[in-house]
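Here it is, the structure in full.
Apart from one protein chain that is not included, each protein chain of the complex appears where it belongs.
And then chain A:
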């Protein structure tokens, strides 16, 4: 799932992060998903093994809230309406609740691949 991203490189340089933050916030708001009450991680496509497994590993409360947010957004979208302002996702609520789990699953898969193709050299 995870697309190549410069985020970690930018975050590790505070001066750069400070300059780009206003732009990032503007972009996130302009993308519109917050106005439908969604979080950025709700937009990750579900159609992959890793994401499906990650969804199963979500804590019960997170999974329930996710479904609620999605249904509310579908409903708003069908009605061609945005949610009232107080129901918009606040920037501090827009945290990554799913991506860390997906990254962990991808790391597990990579580790398995690495072990499957391991080359053993005997100590001299």
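FYI, contacts are C-beta pairs under 8 Å (C-beta built on N, C-alpha and C of every residue); 3 or more make two chains touch, one makes a residue touch a chain; residues count from 1.
Operating definition for what follows: contacts and distances are computed from a predicted model.
For the chain that does not appear here, its UniProt entry gives the protein name "Cytochrome b-c1 complex subunit 2, mitochondrial", which is one of "UBC core domain-containing protein", "Cyclin-C1-1", "RBR-type E3 ubiquitin transferase" or "Cytochrome b-c1 complex subunit 2, mitochondrial". Residue A:57 is the one among A:19, A:57 or A:71 that touches the chain not shown. Contact with the undisplayed chain is limited, among A:11, A:71 or A:112, to A:112.
The chain not displayed touches chain A at residues 56-57, 59, 108, 111-112, 115, 118, 120, 124.
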